[in-house]
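Quick one: this structure, given as structure tokens, is what I'll be asking you about.
Only one protein chain is missing from this complex, and each of the others stays in its spot.
Here the chain labels run A and B in written order, and each chain numbers its own residues starting at 1.
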Amino acid sequence: MKRVYINEKWCLGCRLCEYYCAFAEKRHEYNNMALALKDTLISPRIRVEEYGDITFAVNCRRCEEPLCVKSCITGALTADGIDKDRCVSCCTCILACPFGAVSLVDNVIKRCDLCNGEPLCVKACPNNALVFEDRRCV
Amino acid sequence: MINYIYPEYEIIRNPDKCISCGVCVRQCANEVHENINKTNKVICDDSKCVNCHRCAVLCPTRAIKIVKSGNTYRENANWNCKTIDEIYKQAQSGGVLLSGMGNPENYPVYFDKILLNASQVTNPSIDPLREPMETRVFLGKRPDDIMRESNGKLINNLPPQLPLSMPIMFSAMSYGSISYNAHESLARAAAQLGILYNTGEGGLHEDFSKYGKNTIVQVASGRFGVHVGYLNAGAAVEIKMGQGAKPGIGGHLPGTKIVGDISRTRMIPEGSDAISPAPHHDIYSIEDLRQLVFSLKEATQYKKPVIVKIAAVHNITAIASGIARSGADIIAIDGFRGGTGAAPTRIRDNVGIPIELALASVDKRLRDEGIRRNVSIVVGGSIRSSADIVKAVALGADCVYIGSSALMAMGCHLCRNCHAGRCNWGIATQVPELVKRLNPDIGSKRLVNLLTAWRHEIKEMMGLMGINSIETLKGNRLMLRGVGLNEKELQILGIKHAGE
Partner (left out) sequence: MKYVIIGNSAAGIGAVEGIRKIDKQGEIVIITSESHHTYSRPLISYLLQGKTTRTKMRYRPDSFYKDNNCKLLHDTVTKIHANEKRVVLQSKDSVNYDKLLVATGSSAFNPPLFESVSNKHNFITLDDACGLADSLTSESRVLIVGAGLIGLKCAEGILSRVKTVTVADIAERILSAILDESSSEIVQSHLESKGIEFKLACALTPNELSNYDIIVVAAGVRPNIALLEGIADIDKGIIVNTKSETSAKGIYAAGDCTQSVDVSTGESKIMALLPNAYMQGETAGINMAGGNATTEETIPMNAVGLCGLHIITAGNYTGEVSNVGNNRFYCNDTQLNGYILIGDIKQAGVYTNLIRKKRALSDKQEVLKYESKIV
């Protein structure tokens, strides 16, 4: 399965991925980033972490044994996505995800959904620090 | 002291579009943009802006544009704003003005006054999509005669040749003046394209020895990083006598840049200034040059062509004639618009001659003297497009060197502040967090794209002239016509005026 991989050697810490992720969520409402994100506080599903000189983006790793899914008390969270109707925002997934890749925004649980197979963060990365690849051995 | 100079550029931020993402703040190494404390607003200090466009390009909403500052002095046809500012700058600093990249001044660009011919009715043009077109060239000395053994078998007396898939090479840019990642991009692109890149005078980083087939190793007046392994690591050896951006002077890489790998590669202690002398102190004549040429040939078992690179200066024809007799296999001529990592502004902008004129006269002189086959001619110094290449070949060049265009393919926006060492595009810098901005995967891809596109265009232009091999175009000045040129210029270029 393809997922977003990060190569911190090339991460510039520009955080464009974060803004494009936030834009991706609003694309059905706005086709323009300025309109979509003007005067808003973004809560992207991909985050750039900084440790001294090192920067790297963190988002859902598509774990083979996803702790968030196993921990979900409602069964709403699966490897494929979130059934928003059944989720009660108990946040057990946030408790469980070792990468901090699940978040609660406006009482809704969010996790990277890979933008229907065309992750915008990857497209936006100016330095190929984010790539969308299938690296798992079969 | 009061700083008299008003910022040259102004950054215009469209408040309707700015989403305060801070990408500009994080990406500007000159610290032009700044978040206002604890607010979402971003302000900028125009005085630090070098107009490199990093912020404008990366801004996700295109909220930033950089314009020429409207602030002006009283109009004066003699004393223009730039001249006045330069006086203020020197009056304040007491120093020599430094600049990066090539001569930007308003001298004639002869390539833009030359037009190409096309086939109509009486001779057929060739469609490169349907018929084979040959862009391959071989650089090196051609044998004087065909020689045979007594039984008639052909003797292979061919001196070493450099095969190139197209008549383009990346010109010398040292590791030090440009970054590791820029070098890797050039090396990988050259390997992929089947052409050559040039180490410049900074030595060869050990990581790049695997690109040896596609490498020209340079020997310059400082002889930095030169050892027998280095000479044999590449496909050819280039002796750098001069550079178009600064003919007659040497180079100076400040000690602060001589760190780590660069110090190792140049084989000089960390922190020491890398000063390339103005002349080679062992070369005061063509005879001296011949000694170095043959020393290098000895060191490389006569297997590698030797290139002699010179700046295009007034008596270029006589110098080229001498070089063609020195044993060198290839002459590289760098025109007065050639780029540089750093040069004194006055020298860059006022010394040398246009490459078009230098090329035409050298080609003619060598032909007249019957020694054109002794050497291949490579020209550089602002080759900006495939059309420039076609015109250069028709004026007599075997191949061109491109530097600035290659840098632009990798992201350079010609801000001409290479000498500051804070290149926001990760090219002309050694600052690790800036160097990493150029991912060689992307850099090499863009270089390959550019030259692939140019090669297509070269084939198209050859086709329309009815030519299917680039060798046939070489020195074919009938394919050129001048526009707006005077008799003298036409005579030097060896071309007719349009309409003739």
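In this section, a contact is a pair of C-beta atoms (placed from the backbone, for glycine too) under 8 Å apart; a residue touches a chain by one contact, two chains touch by 3 or more.
For clarity, every value in this text was computed on a predicted model and none was experimentally measured.
Of the chains displayed, those contacted by the omitted chain across the entire assembly are A.
The omitted chain makes contact with just one of the residues A:8, A:49 or A:113: A:49.
Considering the full assembly, A:67 is the residue among A:34, A:67 or A:131 that touches the omitted chain. For chain A, the residues touching the absent chain in the complete assembly are 47, 49-50, 67-68, 70-71, 73-75, 85-86, 88-104.
Heads up, the rule we're going with is that only the chains that are shown with their structure count from here on.
Chain A meets chain B in the complex at residues 9-10, 12-16, 18-20, 23, 32-34, 37-40, 53, 124, 126-129. Across the interface of their complex, chain A is touched by residues 16-19, 21-23, 26-27, 40, 58, 60-61, 63, 432-433, 436-439, 441-442 of chain B.
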